[in-house]
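Mind having a look at this structure? Questions to follow.
The other protein chains are all here in position, but one chain of the complex has been omitted.
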Amino acid sequence: MPVIDSPAKIDDSNGSLGVLMPGLGAVSTTFIAGTLAIRNGFSSPIGSITQMGSLRLGKRNENREVNIKDFVPLTKLDNLVFGGWDIFDDNCYEAAINAGVIEKELLEQIKPELSLIKPMKAVFDKKFVKKLDGTHIKSVKGHRARIDALRQDIRDFKEKNKLDRAVMIWCGSTEIYQEPHDSVYGSLESFENALDDDNIAMAPSILYAYAALKEGIPYANGAPNLSVDFPAMYSLAAKEKTPIAGKDFKTGQTLMKTILAPGFKARKLGIDGWFSTNILGNRDGEVLDDPESFKTKEVSKLGVLEQILEPEKYPELYGDLYHKVRINYYPPRGDNKEGWDNIDIKGWLGYPMQIKVDFLCRDSILAAPIVLDLALFLDLAKRSGMHGIQEWLSFYFKSPMCKPDLYPVHDLFAQKAKLENTLRHLMGETLITYLGLDYYEDD
Amino acid sequence: MPVIDSPAKIDDSNGSLGVLMPGLGAVSTTFIAGTLAIRNGFSSPIGSITQMGSLRLGKRNENREVNIKDFVPLTKLDNLVFGGWDIFDDNCYEAAINAGVIEKELLEQIKPELSLIKPMKAVFDKKFVKKLDGTHIKSVKGHRARIDALRQDIRDFKEKNKLDRAVMIWCGSTEIYQEPHDSVYGSLESFENALDDDNIAMAPSILYAYAALKEGIPYANGAPNLSVDFPAMYSLAAKEKTPIAGKDFKTGQTLMKTILAPGFKARKLGIDGWFSTNILGNRDGEVLDDPESFKTKEVSKLGVLEQILEPEKYPELYGDLYHKVRINYYPPRGDNKEGWDNIDIKGWLGYPMQIKVDFLCRDSILAAPIVLDLALFLDLAKRSGMHGIQEWLSFYFKSPMCKPDLYPVHDLFAQKAKLENTLRHLMGETLITYLGLDYYEDD
Amino acid sequence: MPVIDSPAKIDDSNGSLGVLMPGLGAVSTTFIAGTLAIRNGFSSPIGSITQMGSLRLGKRNENREVNIKDFVPLTKLDNLVFGGWDIFDDNCYEAAINAGVIEKELLEQIKPELSLIKPMKAVFDKKFVKKLDGTHIKSVKGHRARIDALRQDIRDFKEKNKLDRAVMIWCGSTEIYQEPHDSVYGSLESFENALDDDNIAMAPSILYAYAALKEGIPYANGAPNLSVDFPAMYSLAAKEKTPIAGKDFKTGQTLMKTILAPGFKARKLGIDGWFSTNILGNRDGEVLDDPESFKTKEVSKLGVLEQILEPEKYPELYGDLYHKVRINYYPPRGDNKEGWDNIDIKGWLGYPMQIKVDFLCRDSILAAPIVLDLALFLDLAKRSGMHGIQEWLSFYFKSPMCKPDLYPVHDLFAQKAKLENTLRHLMGETLITYLGLDYYEDD
Partner (left out) sequence: MPVIDSPAKIDDSNGSLGVLMPGLGAVSTTFIAGTLAIRNGFSSPIGSITQMGSLRLGKRNENREVNIKDFVPLTKLDNLVFGGWDIFDDNCYEAAINAGVIEKELLEQIKPELSLIKPMKAVFDKKFVKKLDGTHIKSVKGHRARIDALRQDIRDFKEKNKLDRAVMIWCGSTEIYQEPHDSVYGSLESFENALDDDNIAMAPSILYAYAALKEGIPYANGAPNLSVDFPAMYSLAAKEKTPIAGKDFKTGQTLMKTILAPGFKARKLGIDGWFSTNILGNRDGEVLDDPESFKTKEVSKLGVLEQILEPEKYPELYGDLYHKVRINYYPPRGDNKEGWDNIDIKGWLGYPMQIKVDFLCRDSILAAPIVLDLALFLDLAKRSGMHGIQEWLSFYFKSPMCKPDLYPVHDLFAQKAKLENTLRHLMGETLITYLGLDYYEDD
């Protein structure tokens, strides 16, 4: 029988929490507007584990089911304060209208609050996002100057809003693909040298992450960008005792993959091919029309099956898997993405079967509650003394970060067990193994 | 940290194992012919966890991955001997040709072995399967006489084939729906009285199960029939120290449901409606054209979502779920079933999304490896001293049996953790909780 | 070369036209509200051939393309006046809100006009539509008395609105299935005797049709009901010199069938099976949950393929076609019907192929422009001296009416040629045969 751990020491969840987002576009405005609507009682936080989730404690026949928000000490929605940066100067009401995700009628009801949220000027570098041209950009040059400007923004924001704590969640665009070469990114020293001498271009998402950690605020990376996912940042997070998490919010087609693939694998059904195509018509679709940005996304999307299926372990089942992912810019669909998958599986004696999945999806609707959960859980982690990579939040990411000597866990259900058992562990409850043989011992 | 258990005492797996199946139709001949092909090296046991599965032991960075068949002592495929009963007198080669699942070319290669497997005369009662008319039926009347005839069959089969052990797996048709009224089925005494006085009709699947248990051989129920799923049988299994498992092999559309629904629930996405339709043209389709047989199936298929989603716990997400299942007899499709699902889900702020799943499936191909795994695992359970309901085999069933004071676990991934941790437990290995915080402790 | 006919004598299209509809539900309010929105310039008559269609005249290289509404003398939208009967007393604004087809924002803009349109009390007989209970019903009893009341309604409506002409379009529910027995329906005399002695129940849709014809106003039947489709009515229409048309508006899945099936047949591809399922959640879905109403619909839906494919002529291609249609009441989908078809076709040497069509459809949106076109074309027919069955309007119907010694034309493209050549014929233009060899004669 598993040992019952003693609960962790966790700081108080009272006080207000700032949620700072680079990128005030479709995802972040859907998150902000939605949270405002929810705390005004107009709507419901569907899709959020922190707000809607519950947890079984103890044995199955003890009937101890608790709401997660009652079980672990989380910041209340009423105590959240929203801010961020963008390359356009639309306020959040205007940006939400442009995004076209939430219907106008609902936005009108929270227009006053939403209009007050205005973006700070962004750090931007067109080299990393070729399809966009921003107009609301910081004028300072040089890595260090830009980082300092961001840190000052953070401090001003906290002071102005009398915040007790803050977190930063990257909600900006996908940047071009980058390899994290060891000579620069391999240690905190080499990385900080590179910041100092300005010879190497640095993706904005890296500068934001660095600024956050230096201010001691947790950072999560919602895009497949490098950002905080290299050894120098791991060291910095350890040094600053600050949690980090990433990368690439798990929504839409990849969410479906991490649900389906573990299912086929659990049943040891082989897979010969998996063809995925997407049509989408929003700004994301436009950015991903650039092959370099698409490559970053593709690496993130393709990796999922490889990691879940472990073809090296099951060569007969997955050794010949042909996996292809396509993203098509298709304006008629607007923000409502559609993903079509064809999966060629094989069973007993190699007989082929086919599965087609058509997902009429809404990306920002799937992403918004992830932003909320990450903000609250990262804040919980910080208050609990946890720092560095928060692997228990893998549940929310397409490409979960983990220690270099481990392999990432992609299976949504293993990720869920990891998240739930981490919460049980924090509160000193028995971990759940699903063994349950003892129920039958007296038979 | 979880405690390491000491390994169970498990009897030797040497010697031959009889696999007896009521019903030598599409599923059982696909299982038998496939196993013969596999052990002759012509084909591969895809879909079988006992043959293809592996298991992680210890920590993620220990790289201790073992094949299940090397880890737990299972009977070898070479030591299996096949037998059964059917209401038609075709031998297994003829029955496999009729079923049309495996192509003729493969069947020819194992024709001699396959032709030798001939069904024993079946116990049959048309009242329970209205669409079929059998010609190969035992002439004895009365419950006790029929049971005795079946027990004699079992003993003859074991003796003739010099078997060390046997298991029985129900592969017959779906019977009409029956409520397990307590006055008859509630205790072993009342049930045996009913067997004695012959006043109440008893479904054949109940008589087979009773015969198996009285012979001390494990019994699994591949259909949604009552069969072994009532208190009198639980008592008998305990008394005879024999394992039982059921019910209704988890294949096709329901397999997909138990993969998808836990995924939506994990992400706290709501579901407003789930419409499932099936087209199939085999004998199964014909039997299920009878509304009374369909009802048994429908109860089994509908229960799945209710149990996984727990609407009473999540009324806002699943309280209004409209779940409809249709099965249509459609001859052009032959044995290749097709299932189409429309799922109406909702996310953040209640925004609707849709998912369509089209599964071009082969039922018997999905069911055959389940028969193999159940035969081997039930035999393992018996040799390990386990008896009564084997809840750890829930993984294989649409309507998993469990103790009356528990609720069944339908989530495929919880079922998988239960199965795997049971194997670890049997062999004295640490159970896996997916916590993994210790990997990061020295950061 | 085809002869050029001289144009028909057609009465003037000036003056106002009343459009009277039994049933002011989803279809008719979508038609009325839409027409009001269109003539106020708020929206567009997409789907209407009379408003959006054009026609080629003469040879392909003459470039004589005309808009249909400029080519034939049709009543202007501004001159339409709407009225009708319903079993509920909601005015058209309220009924449109309940129907939930058109968004509130658009309805608000035409609320004053829409609210003024109030239903007259309906003739209703629950025996023919078992799932509905009306509250706004005429109290008079007896066939003749009911017909007289309806005729008085028509005359009052024309007088009150100073109308020059009127048409009636049945937009009410599907009634239970009825065979048109010759002894009653076979001649005008026997039918009128039956009206007189009141011994036989008469479906309301028959009484409405009779009233319309006796008032000399054209009648179209938008449901699969018997209504105007029997010899007695053909005689009455001839006697009253009045056009009739029917039956069952061609929308959704059946529209797709009459597009696809002629395509397969044109290419001589065989069809082994066609499985069609529908999910819908509106009042229609509820009515069709009654097996007797469903039967009327099913006969209408099943007939389509038989007529198009002519299995008696092509036994090898269509002789074994297994055609199944299912309609499922599924509330989550509301008024937005969804149809899923699986089609098993076969080609060269009998090789099988499959086609799946998923139609996310809106029934009333597809039906509304049909109501408009039928009103305008029936009025044109009347003014052109045409009467009896208007087979050239087959284009709009699932079960086109035709003379008893002919067979109906179901192929959408043959129907279109028939409609277009009828218009050319009316205006004295050359009929189009698509021959076009003369273009190449001088080569």
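A, B and C label the chains in the order they appear, each numbered from 1.
Keep this in mind: a residue touches a chain if its C-beta (ideal position, glycine included) is under 8 Å from a C-beta of that chain, and two chains touch if they have at least 3 such contacts.
Since we're looking at a predicted model, the values are computed, not measured.
Of the candidate positions C:G23, C:P45 or C:G273, contact with the hidden chain is made by C:P45.
Among C:V72, C:I102 or C:L195, the one in contact with the hidden chain is C:I102. The chain that is not drawn here is touched, among residues C:S54, C:S115 or C:T135, by C:S54.
The chain that is not drawn here is touched, among residues A:P7, A:P291, A:P331 or A:G385, by A:P331. Residues of subunit A that touch the chain left out of the display are 272-273, 275, 277, 279, 322, 324, 326, 328, 330-333, 338, 340, 342, 344, 356, 358. Residues of subunit C in contact with the chain left out of this view: 1-3, 30, 34, 37-38, 43-49, 52-54, 60-61, 65, 102, 106, 234, 238, 255-256, 258-260, 262-263, 266-270, 313-314, 316-317, 346-351, 353-362, 365-366, 368-369, 387-389, 391-392, 395, 403, 405-407, 409, 411-418, 421-422, 425, 431-437, 439-440, 443.
Following the convention adopted for this analysis, only the chains that are shown with their structure count from here on.
The mean-CA centres of subunit B and subunit C are about 52 angstrom from one another, to the nearest whole unit. Within subunit A, the positions touching two or more other chains are listed as 356, 358.
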